[in-house]
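One structure coming up, written as structure tokens, with questions to follow.
Yeah, one chain of the complex is gone here, protein chain that is, but the others are all in their spots.
Up next is chain A:
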Amino acid sequence: MKFAVIVFPGSNCDVDMYHAIKDELGEEVEYVWHDADTLDSYDGILLPGGFSYGDYLRTGAIARFSRVMQEVIKAADAGKPILGVCNGFQILLEAGLLPGAMRRNESLSFICKPVELKVENNTTMFTNSYEEGQTITIPVAHGEGNYYCDQETLANLKAKKQIVFTYKQNPNGSLENIAGIINENGNVLGMMPHPERAVDALLGSADGLKLFQSIVKTWRESHVVKA
């Protein structure tokens, strides 16, 4: 399976993401610059964290109009797995690939610490290696992770089991403790915590690795190995 890590000016978790895929997961991965005009050769798309375009205007608001995003939307429509972490999640929200928006953290502080998450839905292509209801520890690092959507959208998210991860203890004021949501088709996941920073027990936690393993497992099941 071949992954693309999209790099915007101001991305800063791209190297961690690349490392997680290449060294810990053992799959192919390449960096793709924000002005790329095709993603056809990739099986999975990863939008890393950081401060794309300096977070000017709103987080993710400018990155959302970069050339590669048209290709990300195309890949999403084609059913490829798309994972947006932190700023990547914010970009997916701005692009309308996921519903809702981010507000400043309730405390107004930048929060950087490991947090406990609950796996609310383990039937997605991103979470099928976890147990349902499992508690995992993954770090967050953000100033704007206070998820918001209107009541109608929230009811929809609940009805369709699109809330994938919740915080056990809400760090940022996020609505209903939401830490990560998936689109209706089940192939676009956005989450504030950084699974790519939790892929080695030596560095605190390896709980994020199963997320990437789930993606690969699902992909292999639907792609017959060519002889």
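Following the convention adopted for this analysis, contacts are C-beta pairs under 8 Å (C-beta built on N, C-alpha and C of every residue); 3 or more make two chains touch, one makes a residue touch a chain; residues count from 1.
Simple rule for what comes next: contacts and distances are computed from a predicted model.
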Identity of the absent chain, which is to be given by its UniProt protein name, from "Protein RecA", "AzlC family ABC transporter permease", "Phosphoribosylformylglycinamidine synthase subunit PurS" or "ABC-2 type transport system ATP-binding protein": "Phosphoribosylformylglycinamidine synthase subunit PurS"
Option touching the unshown chain, where A:His19, A:His34 or A:Arg103 are the choices: A:Arg103
From A:Asn146, A:Thr166, A:Asn187 or A:Ser214, residue that would touch the chain that is not displayed: A:Asn146
From A:Gly10, A:Pro114 or A:Gly173, residue that would touch the chain that is not displayed: A:Gly173
Contacting the left-out chain in the complete assembly, out of A:Arg58, A:Lys168 or A:Lys217: A:Arg58
Residues of chain A in contact with the chain not shown: 57-58, 61-62, 65, 93-94, 99-101, 103-108, 146, 148-150, 173
